[in-house]
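My structure is below; once you've seen it, I'll send some questions.
Missing here is one protein chain; the remaining ones are kept as they sit in the complex.
Letters A, B and C mark the chains as written, and numbering starts fresh at 1 in each.
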Amino acid sequence: MNPSRRTLARALIAASGLALAGAPALAQGAAVKVGVIGPFSGPFAHYGALFKAGVEAYVASQGGKLAGKDIEFIYRDTGGPNPGQTKTLVQELIVKDKVDYLGGFVFTPNALAVAPLIQQSRTPTVVFNAATSAITEKSEYFLRTSYTLWQVTVPLAQWAAQQNMKKVVTAVTDYGPGIDAEAAFKSEFVKQGGTVVESIRMPIATTDFGPFVQRIKASGAQAVYTFLPGGPPNLGFVKAYNENGLAKAGVQFLGTAETDEFDLQKFGDSALGLTTAFHYSGAHDSPENRKFVDALKKRDPAAVANYASVGAWDGMYVIHKMIEATDGRKDGAKALAAARTLQWESPRGPVRIDAKTRHITQNVYLRKVERAGGQLVNKEQQSFGPQTDFGLGK
Amino acid sequence: MNSPMTSTVSTAAKAPAQPVPAQAVRCAPPWRAPLLLLIAGLAACALFPDQLGLITRIFIAGLFVLSLDLVVGVAGLATLGHAALFGLGAYAAGIFALQVHADPLLGLGVGSAAGALTALVSGAFLLRYQGFTFLMLTVAVSQIVLSLVQKARDWTGGDDGLSGFAMAPLLGRFEFDLEGRVGAGYALAVLVLMFYAAQRLVQSPFGLAVRGIHENRARMAALGTPVFRRLWLLYTVAGALAGAAGALSAQTNAVVGTDSLSFALSAEALVMLILGGAGQLTGALVGATVFTLLHHTAASINPYHWLFVVGGLLMLVVFVPPTRAWAWLRRRAGGLQ
Amino acid sequence: MNAAAEVLLDVQALDKRFGGLHVTRNVSFALRAGDRLALIGPNGAGKTTLVNQISGVLAPSAGDIWLRGENVTRASQAERVRAGLARTFQITTLAPHFPVQRQIELALFEREGLTGRLWRSMDSYPALQAEASDILARFGLRAHAATPTQDLAYGEQRLIEMALALALRPKVLLLDEPMAGVPKGDGARLLAALDALPRDLAVLIIEHDMDLVFRFATRIVVLAEGAVLADGSPDAIRRDPAVRAAYLGG
Partner (left out) sequence: MNTLFNILIDGLAYGMVLFVIAVGLSVTLGLMRFVNLSHGAFAMVGGYCAAWLTREAQWSFWLAVPLAIAATALLGALLEALVLRHLYRRKELDQVLFTIGLSFVLIATTNAIAGPQVQLITLPPLLAGSVDLGFRTLPAQRLLVIGAGLAVAAAAAWTVTRTRFGVWLRAAVDHSGTAAALGIPIRSVQCASFAAGAALAGFGGILGAELMPLEPYYALKYLVLVLVVVAVGGMGSIAGSLVAAVLLGTIETASRYLASGWGSLFFFVAMAALLAWRPNGLLKR
């Protein structure tokens, strides 16, 4: 071995030793750190913006501190569904930034990807949006303040049966949540004595909904239950529903999140009369909701009160209570124990955390799109009462 | 520095060529660049022990872009469907861990074989075409694969992704830890070994012939090269590397999503490659590193508008190629001394 | 004509159509060891199309091609090269970015059937490297071994074309306009290279430079509109009234 090679070998050994030694644990700062994971760029960036507005509005509404502690938010961008990158980001948040809590998550695969990490590091993680039932089963540190498709669809199917609808066609987008929605509607509606005459699955990249609407028309059903992934497809479907004469023919529209406040105004008059069952309407009439909307607008005038921002707001409430219970120290088990029994008045109505599933139990409302003061709103028609997540154990 | 072709300063075609001694034609030793990579990789791990997740991603992206470089840079086949090889490798490794055995090295072999097999089968069809037709056909093939994976929900988890598998300890001893130390070391080891293999490949007579096909397909055929068979073998080897990268991604993340088969991933890898310099294996690694780091930092500083930064950089790179920028910097540095 | 020598290339009633276009009509000729056959004819007579069929780039519509007693009409280019056929191209060079030495080495690897080897370095074949250097020396290009081919003068690039073909040690060599585009002054080296071709090699040359053709060829085939107009010794061709009318006399 010549000298230069020996030096090289020494450097190598030293380097690998350093690599394996790892970093000494840094002393924790005073502030409680909350990592927020969501899409802040790309086609779904508005979710990220709404998460940010929701959590910051909540902290501001509490006077800037929660349980006497400063809160430091760290935002991380996943773009779209990208489990690999999400896992890297969360790993970095846990290992390097040493966050105490995690929140956010729009897409199911991204949430599923971090389950082993939060389990291993005992980091309480509040899902603000992702709506597949199975998520909370994957780690006992998952909590959820959004909804599941089973939760909102089952009461809708019951209502449809009560309205003497016998034949319904389902038309859902062909991916996880859509299939959840189809299964939920089918099983409940059949149980109530109805018939699902056709189950249409629409590819996720669909832009022309005309053919599907023609199929719905041809099926001779009295109503169509639909699930769409939000954004442009909602508009496209509703447009096709009107333009192809389904509304005129009296085929009832049954949906859930399709009349999302975020782009409801874009629908124009074509949205009038659309019927949906959902857990939150921006027009919900209560002091808590008015307080939420005011706080949100103060934080970000462009932000919209919808299921994403209310999910973030309520998620922050849960984190607030966990900070209280642990006095700002990182203690996942203690925090979770406190969160399991929470019960409070949310902007959406009375809610509580189900101790077993760690999913939110909440009222589901039947709504119709109406015009109020020049704006289109989801006007609540009736409450179906508190609903749990029916999807687990199915 | 890796390419056996870039032996001299390229003078303008008009000027009479200066004689250059034959010794300058010889290749650099194939172990040199991989060794440097190993040192750089270990140093990065040592310096940033709390960024191992990101570093692992860079290693995996590097291996993937390396594979792409064999196809685009060495063989001259521009493709936008390379994610099909990566994604199927990832799914194969994930399904293998879930259904058969959780050993990472076995899984790596399975993923790599899946990538190679995909390349072998699709290459038999694709490589009959050239240029823009080839490019668009690779898009079609990768989209077909994506549709099938979405459809086979029972096996792949569809759009929810494939998760719920845990890897057994590496070599039966090293558990995959939360900080990602084992993951990073594992990915680096695989990358270095495969980089070495790719380096040997490029410097072999086979590699020379493939470069010849890139430069002038018709002339190579007249020299007696079975063009299709050479490209087919190269594509299959590249498939094995891409599949291995996919398997590493599946194993270190313990999850596989349909994004691993997406057009966006293919396009991103191509951007990384062009950024680093197609045709140079080290260029592939540099491009993957620079792009991933840039994406990560720009998105951390301001997640909203990182597209400005990346878009601007891409445009800049076209007008000021990295090699020219380096040369300029070196001249400046030299002038100062 | 040396009728005693072995027939190396035998073209029999070759026919080629592109749709309605009839570009090769019933062309037949034979090439023996040591022959220097020139294929001449006005532009568009179908000379290059004919060479492309012989070398396997194009498949003929009808007719047969025999190479050293074997019917290669349906054989791939690679098989024909292995059977002893090599060709040059009109304007292309193999790999403009390769150093000259690498080009020749590549041809040698190809001849020895080594380009399927994935692992051993291309620098670890000293015998072939020495041979490549020899070939370069023979063409007076040794000083440029490491120069990228595109940086050479045009005439030198034409020399490399020929060196590549010869590196394959062919029995039959097809030269497609070796002098095309070469400035008059640079032609001497090429002419010397042509004269230095191995004696027993059978050579088919396409060339427009009539001085070269009549100096070099032992036999001339005149092609017009895809068909053989005349076939004979240079003297016979020079005297043939049909050729004079159609081509030389203009």
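One rule holds in what follows: contacts are C-beta pairs under 8 Å (C-beta built on N, C-alpha and C of every residue); 3 or more make two chains touch, one makes a residue touch a chain.
None of these values were measured; they are calculated from a predicted model.
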Full-assembly contacts of the left-out chain, visible side only, are chains A, B
Of the candidates A:206, A:222, A:286 or A:361, the residue in contact with the absent chain is A:206
Could I get the residues of chain A that touch the absent chain, sorted low to high?
42-43, 45-46, 49, 174, 200-208, 210-212, 214-215, 217-218, 231-232, 235-236, 239, 243-245, 262-263, 266, 268, 302
Touching residues of chain B against the unshown chain: what are they?
72, 78, 125, 128-129, 132-133, 136-137, 139-141, 143-144, 147-148, 150-151, 263, 267, 270-271, 274-275, 278, 304-305, 307-308, 310-319
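Note that in this section only the chains that are shown with their structure count from here on.
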Quick one: how many steps at least from chain A to chain C, stepping chain to touching chain?
2
What chain lies farthest away from chain C once each centre is taken as the mean of the Cα atoms?
A
Could you give the separation in Å between the centres of chain A and chain C, each centre being the mean of its C-alpha atoms?
72
For the complex, which residues does chain C have touching chain B?
55, 57, 76-78, 80-82, 86-87, 89, 92-99, 101-102, 105-107, 109-111, 114-123, 125, 133, 142-148, 150-153, 164, 168
Touch list for chain B against partner chain A, complex:
38-39, 42-43, 45-47, 49-54, 56-57, 150, 153, 158-161, 163-164, 166, 178-181, 184-185, 249, 253-260, 299-300, 303-307
With touch defined as at the start, can you tell me which chain A residues reach chain B in the complex?
8, 11-12, 15-16, 18-23, 40-41, 45, 48-49, 75-77, 80-85, 87-89, 91-92, 94-96, 108-109, 112-113, 115-117, 120-121, 132, 138, 174-176, 179, 204
